[in-house]
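Note that this complex is displayed minus one protein chain, with the remaining chains in position.
Coming up: subunit A.
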Amino acid sequence: MMADKVETDESDKKAEIERSKSEGKELTKEEKQRLRKEKKQQKKNKEKKDDATKPDGSSVPPSQKAPSSVPAAGADATATSDKAVKSKVELKAERRPRHDSDRSSKQGKKRESSQQQAASAAKPKVPPSELQPVVKRLPEHVQVDDPDVVKKLAKKLERQQTPAHAEKIPLRSDYGYKVSLFSHLHQYSRKAPLTQQVGIPSSVIHPAIVRLGLQYSQGIVAGSNARSVALLHAFKQVIRDYTTPPNEELARDLVNRLKPYISFLNQCRPLSASMGNAIKYIKKEISNIPNHCKEDEAKSKLLNCIDCYIDEKIVLAAKAVAEIAIGKISDGDVILVYGCSSLVNHILYEAFNMGRKFRVIVVDSRPRLEGREALRRLVQHGISCTYILISVVSYILPEVSKVLVGAHALLANGYMMSRVGTSQIALVAKAFNVPVLVCCETYKFCERVQTDSFVSNELDDPDNLIVTRKGKTQLAHWQEVRSLGLLNLVYDVTPPDFVDAVITELGMIPCTSVPVVLRVKSVDQ
């Protein structure tokens, strides 16, 4: 009774705050603090209630949820850094019970996860008319350990059928034991490709897309630029073979046709930020096709758009980046590169062709050993190289004059996402006062925000870590050892303090100017 009265008081206050918010006034500091305290109180009450009753967490009336999410919305509306902090807080709240609970007690986990699901489901349950939808949901691909989300994904894949066929896109199942810190991510095995579940003369999914997905999952097409170019090439084939069904518009139908393909590719290998941007661009171009346009005209227009995109954003951007970077490379330089980045390689070729005298140190790491390929290409071009493994990078750094790395994506808060090991090198270089230059085209800038490498990453096949020497494979039966987990991370996140400059086709900008570029780009478009 008392609790209800308190809640009605609170709901009055919430309505007031909501009103002031909708009028455009900013919440004062005291109000914000009060809201936060009330939210904590609410959570405690809710937990007590859930403990008392059976897992009715999801059936709590939405009116109770609305007040708890308004303060959340209020806190978010103010600053983007708050958003990052808030999502981190949410995730920490999710992670703590996971660490505490025993692996064997499934029941405890289920109850807690349903509670968190209730807390995080609070936001999507609120009808959007009530408050501005500034609140972000956790994307599905980082909630793999939640069975409800997995079920939702399976249903979504079922619904994404091409209209002519009743087959659905198959769901790829995870493989092996996942380290608990990363149990919210997918981990697939290379030996179980998705094509096992797709019929052979694949009629549901365009053959070019099946081929591409297979090449992604086997690593034949690897590297951010290569993946985007291959994706656009496959889309060109899809568009060429596409015919508008009767009573449908090309603009809407083609976009719907692309959706299951994109889910398929996502299952083969999680999409990269550059691919995401390319897909957004294509979808926008398709939906901008006017109705009166004939099919052939529309198709040739789209093919042209794709060619232009590749030429501008990838080929020309590489040239521009190379020009700017060459200005920074002087004779007698010792340049350290990590892994095989197509852009960095291009820069080094151009610098060498222009007559600069420098030498390169290629750093490599297991299990991918991409540095071997970079070494081969550079030596073939005529550049003198040294090859080391990442474990000795601190011994070689006194010789190095600058570090050039490529990026997989640049995040909106200035952090850089790149191949795992890059942040190590940036850290050590910082300790030795060696400048770190990141080379990245602007189409890899993404609006996501991340401060650590745990939240969103990619787990590669753990069996790739197993090595056979002299006929003996020590880790051959790693799955049978209960306390052993193999972790094969692909990406890591480097903070902007370790990066001295980002070389893009717009010039050399500091890491923190990334949101400016994003804003300017969105205004342009």
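Everything that follows uses one rule, which is that contacts are C-beta pairs under 8 Å (C-beta built on N, C-alpha and C of every residue); 3 or more make two chains touch, one makes a residue touch a chain; residues count from 1.
Following the convention adopted for this analysis, contacts and distances are computed from a predicted model.
Look at the chain that isn't drawn here: its UniProt entry, checked against "Proteasome subunit beta", "Translation initiation factor eIF2B subunit gamma", "Centromere protein M" or "Golgin A7 family, member Ba", names it "Translation initiation factor eIF2B subunit gamma". Note that of A:Leu214, A:Ile326 or A:Leu427, the residue touching the chain absent from this view is A:Leu214. Within the full complex, the residue among A:Ile310, A:Leu397 or A:Ala426 touching the omitted chain is A:Ile310. Contact with the chain that does not appear here is found for just one residue of A:Gln42, A:Thr195 or A:Asn457, A:Thr195.
On the side of subunit A, the interface with the absent chain consists of residues 193, 195-196, 198-203, 207, 210-211, 214-215, 218-223, 225-227, 229-230, 232-233, 236-237, 310, 314-315, 339-342, 370, 372-374, 376, 379-380, using the contact rule stated above.
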